[in-house]
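Part of the complex only, each chain left as placed.
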């Protein structure tokens, strides 16, 4: 039983079913949740040998140095997983030297997270009220966030049967989306069915943070994002939580990379569970990966220490895989099963 | 458990085994019944993002407006599923604003269905007695049917082991194929092994209804149908009820669409169980899909209300999938697993 | 449960385990036995419609008319399956009007089978003693056999774990390979590791029967066989009984057909269990198929009547599939899953 399996089991045991399910579940029949992991199993490696000492795994993205090519994906409601919530996650990110992408739906205000010294990027669901949206962005920028990660795959909310079945639709007393608080008022997160590239252009004007487009799956959108000034593109299917039947994230990566011909850096998230998954993503052209659920299992199991343990375990996995896959890392080291 | 699963379970519970099996079963080893659904699972989506407000899902086909790109497929013997039979189905079609394709083997006369105000198309098995066939067509036209859907995949009757096993070969006392009634006489439906394109040409001469060819699976036949004046082509393997081992309907669609280069609109039916299935079909070039068994499960479970619930559930599924897949919808948003 | 399944179950029940296993089993891990059937399941059909009355399924091969494109494959030791042995099989072949390929390892002499009036072809394992081989051939020709089917895939005997496990290596008292009897002596069948095309050339000189090469799997050998005067080529992996890991027979057919560009007719055997299997083989270029184990199950279950029932069941299956697949039958009606 690997560390991740043990932590997920611990999380399942500790959390109320509805909260565990909120983190673990996905849209529809959860086929995309399963596919994200399964797709890595269908990609096999042809390692290089005798290529000398492995390179330092550290990467610098949008001016932020991460000690390894693995960032913390934005996930909501960390205080459902552990009383220390996002604060624990941010401290772990700082200690393990990687970037935390703060969810707009954080149950801890971004300013408190910034105080941990972690490099933060801020994830945004564009709100129908653009003035409100801009106030949130300004607040994140003021707090010191180094990039604005605009979630593009959520014009509406994905249908998640587990949440429906558990009747999970609101946070327990005392928890709130603190990044949406204005004085005593916390407005609910809304989705913008009409969201389009024009909104992205508007955001580019109102912030100095580099813009990241998260949720790109189609090469044509990658080119559009580059044309609209995206500084980084995140290939993602939202961990299978938005549209079931979406292809596995890693299967979507190569066409996006090809479309961009190096103009814009790319990350991928969804189904990363092994160091070889990370190295596969790098070989296929990603600069880094983002990690979602495993961070939450570490958080639920042991708070900040748990998140650190997950990150350290991944660092060791990445170092081992990097050494054994050798280099140069390019698509030729990956082949279908 | 999704709505469709619950309704099918209810139907299985309420109906005599032989009647449930008649609806649920298929030809041979029922591999095509299974393939129709499984094939959708092998097609994965690469959604577009930031493409703005989703379009109205309504479509107009052969002059009939449907509030969504999902029509009711012709299926026989609705009064086996529910005492209200086809009348309930037609009322649901009218209420939910979609087209009902009336089966020639309806246990309710087409005139009664027309009275519901639903837009009706009439499905025809060409009978060996052409004069009789023409009388049926004339009757459907007079009743107000807006299209004649000629089933082309049934020169003989498919072998269905469940019906054989259940010894199901006739309707219970009091039920009959009312569209074949002439006075007191209801002739049995026959199949025409010698049926050919010439019969289609003859039908085109005797009716003003646009002709639809149902059961096309091969691109060469799509071109032939277009050449013989078909106004719409239905890609279908008859829900796996005629020839086991036929490919999944959705797998057959692209070659047919390619062969027609837009000259004639195309629908597909077989295995549609999710909004993403519908959007996949549209992306691959269909104008709409047809829904068979799920309508029967709704009918069996709750009569008109059940059919309405099924249609409304699909509308919500389609709207969600349409919003999340974004656009433009073209084959590039679909990829093999 | 289909007829074939019932008959196989009956055979399993009636026959001693070692004899059932001899018929049912195959070489090595029996993966090729399984593949022969599984491969048909991976091929899907795209039927043609409105193509008019289906053609007569009868075929004429090497001057022999068969009422359907399905011949009886050569299989050994029919008296292990039923006391009437090959006599029952031959009578069934005559009654159902198809060709029986008599095994050299028949437990009934070929002359007795010829008396049934069935059209017989004679299967030959070339013996190391060429003079003996030629006497066998002359005897078959004199008995009225219409073709000489040279098994090319057996330079040595395949290793069959079931026979080894059952210690099955000889016929019970009273049974013998009657076609190898010379007076009171019945020599054992031997294999010729050195068998080559030269032996085929020699056989062509000593008989007027047309030569059939059975066991071709590679297109280059199909061309060689044609060059050496083969009048018909049988694509076969010996029902998975010689070399485990050989590809499924139906998967090997297309390349052989392509290599021959129509110069020589081709049959295929291995895994035929449905009428659609037969139609698939015809669409991919075979003139006919051969049926092995199902004949034995019919024989074991009910003697001549059982074989007739199997043949009649296949005729009905073939007629149904022929009508529903329509035409013209060419490779475009078959597609991978």
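We just call them A, B and C in the order they show up, numbering each chain from 1.
We adopt the following convention: a residue touches a chain if its C-beta (ideal position, glycine included) is under 8 Å from a C-beta of that chain, and two chains touch if they have at least 3 such contacts.
Keep in mind it's a predicted model, so treat the numbers as computed, not measured.
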item	value
Oligomeric state of the whole complex, in copies, if 3 are shown	4
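The rule is short, and it goes like this: only the chains that are shown with their structure count from here on.
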item	value
Graph class of chain-chain contacts, one of line, ring, star, complete, other	line
Inter-copy rotation, subunit A to subunit B, in degrees (Cα atoms; steps of 5)	90
Inter-centroid spacing, subunit B versus subunit A (mean Cα positions, whole Å)	43
Approximate Å spacing (C-alpha centroids) for the pair subunit A, subunit C	60
Multi-partner residues of subunit C (each touching 2 or more other chains)	none
Subunit C - residues contacting subunit B, complex	2, 40-41, 43-54, 274, 276, 280, 320-321, 323-326, 332-333, 335, 337
Residue ranges of subunit A in contact with subunit B within the complex	28-29, 31, 35, 152-153, 155-156, 158-159, 161, 193-197, 199-200, 213, 215-218, 220-221, 224, 242-248, 251-252, 255
